Structures are given as C-alpha cells and as structure tokens.
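Removed: one protein chain of the complex. Kept in place: all other protein chains.
Up next, chain A:
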Amino acid sequence: MTELDTQKQAALAAIADAASLDALEEQRLAALGKKGWVSLALKTLGQMNPEERTAAAPAIQSARAEIADAIETKKAALETAALEAQLARETIDLTLPTQAAPRGSVHPVSQVMDELAEIFADLGFAVATGPEIDDDWHNFTALNMDETHPARAMHDTFYFPDQTSEGREILLRTHTSPVQIRSMLAQGAPIRLIAPGRVYRSDSDATHTPMFHQVEGLVVDKDIHLGHLKWTLETFFKAFFEREDIVLRLRPSYFPFTEPSVEVDVGYSTEGGRRVVGGHGDAPGHAWMELGGSGMVNCRVLEFAGIDPDEYQGFAFGLGIDRIAMLKYGMNDLRAFFDGDPRWLAHYGFSPFDQPTLSAGVGARA
C-alpha cells in the first residue's frame, strides 16, 4: 500500500466518523484545503516530468475525487439528520382543537321562496311584490269583496286607525292577492307571476300565527282554463317535492275573487308519524290534505284590474309557504319559525351554498 493509499484510507475513515458539519469541515480542510495533503500532493505533480506525472496523477486525482464524494455524501447525511432532529423538536399536538369559523344559515322560508322562484321561473312566472300595509280597496274591494261582503269578516283583518287620502281603510294585507291587482294594473295582460310574502290574520293558536307567508300565483292570457291551473299546480308540486307520484284532487269551493273556485288537495301517506306527500289520497293508507285555494279569476276582478274579461281570462292560486316548507322539510311547529332561536335555525336552516337550481334539484336534502 502506498502512502497515498494509507492517507486516503485514514481520511475516509475520519470523514465517516465526523459527528458534525464542523468536524467534517475540518477533514475537508485537512485533505482538500489549500494546505491539505491532497492539495499538496497535487502540487507535486507540477514538478514531475511528463512520464512521472502520467504515472502518479491518476492515483492522486482519484483520491481527491473519492474524498470529495465522501465529504459530500457525509454532509448530506449530516444535514438530513440535523433537519430530522429539528423537525422532531417542532412536533405539536394536533389533537388540540382548532377554532371553527361560525356557521350561519338561511331560514327555511327564504329557502322555499327561492325554490318557488326557481321552479316558477322555468314556467315563465316572474316574482312580484307589493305592500304589506295596504288599503281595503286592494285587499278586498278589487277582489270582489265589497264592504258588506261576509267574507271580509272571515278574514280576521288587522286594521290601522288611519285612512288613505282617498278615504280607504288601511290594513295589513290578509293575503297576497292584492299583489295580483297591483301587478295587473301596472302591467296589464298577458301576465304570469308569483307573489310570495308576509300576510297577516288576527288569529293565533297551535297551528296559526298572526303573521305567516303565502305565495300567490296568477296567469292571465287568452284561452287559459281550469285544466291549465291543475297542470300548473301538479307540475309545481312534482318539481317542489321532487317526486312524480303527486296526485291532486280539486274540490269546488268559494272565493269571491275566483269563479269557478277550487280547493286543492294533495294525496299523502303517514310514515313514522310524518305526513309524506305522494300517492292517491283514496289509496290504502293514504288521505287528502288541503293545500290551498285557487280558481279562475273572477271577471269582476279582471275589470277592477283594468283587464277586458271578454278578451282575457286566467287563474290564480294561493299556497301557504310555511306549510309547504313544513311538509317538505319536516318541521312541526309553525311558531318556531318566528322565534329566531339559533338552535332551531341551525337545525332547520340551510347552508348558504344550497342555492336552489334546476340542474341540482331545487330541494336541499337532509
């Protein structure tokens, strides 16, 4: 073994033993530094003749490369070990709780109103609104209920002591039907609209609240008849409940603002103590449930609203929004709708990202 070999083996052993980057650097300087033995050995080549140089150079240069590689390898190993040690020191307890961002919700009434808007938009209905504090002309007279009409008394109306400048009584609208009148007066015919909103009746018990939500539907055009009304409600309920087995039953009824007037029932069954809409109401285990009133718009109403009843006819319907929300989403207490209890809202409310769309289905599943 040459001296070079001996030196090399010793250096490689020292490199392998280096416990730190500093110790490794010492070895690098000892071998490859300006005064290092490899550098000195390389310098000896300059004084040799070409033959000697050819003979000695490969060994020296190979030793330099070998040592440099060993240093690089060892350096990487030491750095990795150091990083691992650092990371080990940085370990944290990830079972500790994080801070959750507060989660909000959309009220079921708003959600269902958005669903209504989405479904009816597809059928060509716009959403109309009107004042909640209205006068008796829009709420009653124009809907074919003059001052002496017995149906007026049946409406449990909230009145204000005030009068309009035309001397009309001011009241809280008892239904969304005045929006029909205002919309027809403003737009004329043909017209297709729904009018969701707050309505008021001085009635309060387990199933009635003095304020609740209704949606009015109105279609006035040429050649519109009861068959269109039936189809529209069927189509709406199929889309709203996202089921095809909706069966409606129409019953004759009476509303001053429609003629003929029709009460709409839907077939349902009871599953686990809950009403589930669907199926024929006369089928075993099924029954009928009243959903709302409707009918062909009374020609007097059309006249009050400035539309020629000889040219146009149409239908109107009214549904309780809170009620269909309860049927779809399973709430059982109407009063809780208006209590503002965040626990109830978190339970029955909807994610802001549940924006109803036709492509995803308008409903938000539990």
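Following the convention adopted for this analysis, a residue touches a chain if its C-beta (ideal position, glycine included) is under 8 Å from a C-beta of that chain, and two chains touch if they have at least 3 such contacts; residues count from 1.
Following the convention adopted for this analysis, contacts and distances are computed from a predicted model.
Remark: of the listed names "Tol-Pal system protein TolB", "Phenylalanine--tRNA ligase beta subunit", "Energy-coupling factor transporter transmembrane protein EcfT" or "NADH-quinone oxidoreductase subunit K", the one matching the undisplayed chain in UniProt is "Phenylalanine--tRNA ligase beta subunit". Of the options A:Gln7, A:Gln187, A:Ser253 or A:Ser269, the residue whose C-beta touches the omitted chain is A:Ser253.
Across the entire complex, the residue among A:Glu26, A:Glu66 or A:Glu234 in touch with the chain not shown is A:Glu234. Only one of the listed residues, A:Thr80, A:Ser204 or A:Thr270, touches the absent chain: A:Ser204.
Of the candidate positions A:Ala23, A:Leu226, A:Val276 or A:Met289, contact with the hidden chain is made by A:Leu226. Remark: the omitted chain is touched by one listed residue; of A:Ala56, A:Val106 or A:Leu185 this is A:Val106.
Residues touching the missing chain, restricted to chain A, are 96-97, 99, 101-107, 109-110, 114, 117, 120-127, 131-135, 148, 150-151, 153-154, 158-166, 170, 172, 192, 198, 200, 202-204, 210-211, 219, 221, 223-232, 234-235, 249-254, 256, 259-263, 296, 298-300, 313, 337-343, 345-346, 349-353, 355 (touch as defined at the top).
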